[in-house]
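Here the complex is missing one protein chain, while the rest keep their positions.
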Amino acid sequence: MRITCPHCGERDRREFYYRGAAVDLDRPAPDAGAEAWDNFVYLRENPAGVTRELWYHEGGCGAWIVVTRNTVTHEIQGSQLASEVNA
Amino acid sequence: MRFSGFRVLKEGLTGNKGWTPHWRDPEPKSEYDIVIIGGGGHGLSTAYYLAKEHGLTNIAVLEKGYIGGGNIGRNTTIVRANYFLQGNSEFYSHSLKLWEGLEEDLNYNVMHSQRGIINLFHSDGQRDAAARRGNMMISQGDDAILLGRDELREMLPYLNYDDLRFPLYGGLYHPRGGTARHDAVAWGYARGADQRGVDLIQNCEVTGIDIENGVVRGVQTSRGAIRAKKVAMVVAGRSGQVAAMAGMRLPIESHVLQAFVTEGLKPCIDHVVTFGMGHFYISQSDKGGLVFGGDLDFYASYAARGNLPTVESVMEAGMALMPMIGKARVLRSWGGIMDMTPDGSPIIDKTGVEGLYLNCGWNYGGFKAVPGSGNVFAHLIATGRYHENATGLRLDRFRTGRGIIDEEGKGSQHNLH
Partner (left out) sequence: MRVAGKGLIDRTETVPFVFDGVSYNGFRGDTLASALLANDVRLMGRSFKYHRPRGVLTAGSEEPNALVTVGEGGAQEPNMRATMQEIYPGLAARSQNRWPSLGFDLMGINDLGAPFLGAGFYYKTFMWPKAFWEKVYEPIIRRAAGLGGLSGQDNTDKYESAYAFCDLLVIGAGPAGLMAALVAARAGADVILADENARMGGRLLAETYEVDGKPGHVWADEVLAELRGMDNVRLMTRTTVAGAYDQGTYAALERVLHHTDRRPNGAPLETYWRIVAKRSVLAAGALERPVAFRDNDRPGIMTAGAVRTYLNRWGVSPGRNVTIFGNTDDIHRTARDLLEAGVHVAAVIDSRHDAPLSDDYQVLRGAQVCGSAGRKGLESITVRRASGEEKIHTDCLAMTGGWNPSVHLTCHMNGRPTWQRDIAAFVPRPDAVPGMETAGACNGSFSTDACLREGIAAAEAALDDLGMKAPKTTVPQAEDTPYEIAQLWAVPGKGRAWLDFQNDVTVKDVKQAATENFRSVEHMKRYTTQGMATDQGKNSNVAALAVLADATGRGISETGTTTFRPPYSPMAIAALGAGAEGAGFKPQRFTTSHKAAVARNAPMVEAGLWYRPSYFPQAGETTWRQSCDREVNMVRQAVGICDVSPLGKIDIQGPDAGAFLDFVYTNMFSTLKVGRARYGLMLREDGFVMDDGTTARLGETHYVMTTTTAGAGDVMKHLEFVHQGLRPDLDVSFTSVTEQWAQFAVAGPKSRELLNDLLDMQLDDESWPFMACGPVSVLGVAGRLFRISFSGEHAYEIAVPARYGASLYDILTKRAEVLGGGLYGMEALGVLRIEKGFITHSEIHGRTTAYDIGMGRMVSQKKDCIGKTMSQREGLEEPGRERLVGLKPIGESKQLLAGAHLYKEEAEPVRTNDQGYLTSVGYSPTLETMLGLGFLADGPDRYGEVVKMVDHLRGVTTLCEVVNPVFFDPDGGRVRG
């Protein structure tokens, strides 16, 4: 598997660490309530198809990136720096 | 038909002409008391125990492909009860007891082989953790023995005791752990459920769940609508998609776990051995193939196949631990779709919809749970009450923080369990 880092280009999957769905970027306000926090920390859309997810270029430039990927075919459609999502 | 050595002999002498179908292929009826979505191990055993222990037989098991085609057909066949947290401990203990009578119960040889499981440890700290686990197992009524390095060497002389990167300190031995023939478990339950009147409907995909005013009414399928008083979702690997039909979002992320089998070899590994530091476990099937696996590929996937980095890390762990298997050749690799939950433990519960039940989140440990899961789920569906050995597998534990069962201590990141 090869993943494209916006900084470094296409690199081997071994250089990356996978975290999970990009919902992790949508941190609710502290007082958003139990449901919002349950949604953020635990519940997942978990689609069989295209999803956005967080990878860390641990063995490379250290960027957290949001990868758009298909969970059925493993096709990678694009990637973006996480720092740009909440910028 | 009752199976026995005598029957095999009789059929052999008369040309094997008398064998009959293991199960029927009935047309779906328009209505059942209970519809079980999913004809995998857990769905089939749920149907079996509903019929056997609760006398409920107006049941359909709906399977979109062939029965036993999910993770029960693609695992590494390990059966054990060596958990250390309340919630898990009593549940898996219950399941193991059911395994121990399964062949007689089902009149089907699932080849349950209690050859013993050894979890290796490599430091004082890991020994302490193993001791905590073993003490819980014994206090639950199961068996555990703490092996020192010398005892370990006597049992498993082929491990690398010389220069293993993480030296062997010993192992936690679970004599009643072992393996079983995975497909046979599905077939045995299917046959048992069918014999008791349960309709097993293959090639029948559920496309919708009918809910009126918060009460389940039935399901839509590729073979028409089926009404039901109760509906049970037992579709690990596809839990999110099916639950979404009922408007639910689950604490599950799907991951791929690969496993491997080698060409057949004469007996060389008599136990199940797990090497936690290398995320590696191995046993030898009765056919002679070494069956082994390791960690997840770690990315979300429904592809039921993995990639090379995990393949390599598994093989590397094998070579580190037991260099004698180097000459064994990997014959086949495959992947299963794992329902990974945020604490690594399963969910067996009611839902917010009356009459709709949920069984999911087996992570990579669902095979050994098949008897227990069906048994306690049947109890819940039939009585509306939690089975005494399954009070902790609640869906709401994440929202409330009450009774989270995190054996790995890795927290809410799904793939770390």
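Miscellaneous remarks
As written, the chain order gives the labels A and B, with residue 1 at the start of each chain.
Everything that follows uses one rule, which is that a residue touches a chain if its C-beta (ideal position, glycine included) is under 8 Å from a C-beta of that chain, and two chains touch if they have at least 3 such contacts.
For clarity, every value in this text was computed on a predicted model and none was experimentally measured.
Interface note: of B:76, B:307, B:359 or B:373, the residue touching the hidden chain in the full complex is B:307. Residue in contact with the omitted chain (choice from B:29, B:149 or B:287): B:287.
Mapped onto chain A, contacts with the missing chain fall at residues 1-2, 10, 12-13, 17, 19, 24-25, 27-28, 30, 34, 37, 40-42, 54, 56, 58, 62-64, 73-76, 81-87. Touch with the hidden chain on the side of chain B covers residues 3-5, 7-9, 12-13, 15-16, 19-25, 65-66, 68-69, 73, 86, 89-90, 103-104, 107-115, 122-125, 127-136, 138-141, 144-146, 158, 160, 162-167, 178, 181, 183-184, 187-188, 202, 262-268, 278, 284, 286-288, 303-305, 307-308, 311-312, 314-320, 323-334, 342, 397, 399-404, 406, 408-412.
Here is the rule we go by: only the chains that are shown with their structure count from here on.
Mean C-alpha positions place chain A and chain B at a centre distance of 29 Å.
Here chain A touches chain B in the complex through residues 1, 12-14, 18-21, 34-35, 38-39, 41-48, 51, 53, 69, 71-74, going by the rule given at the top.
Chain contact summary for the complex, chain B toward chain A: residues 238, 240-241, 249-254, 298-303, 307, 309, 342, 398-399, 412-415.
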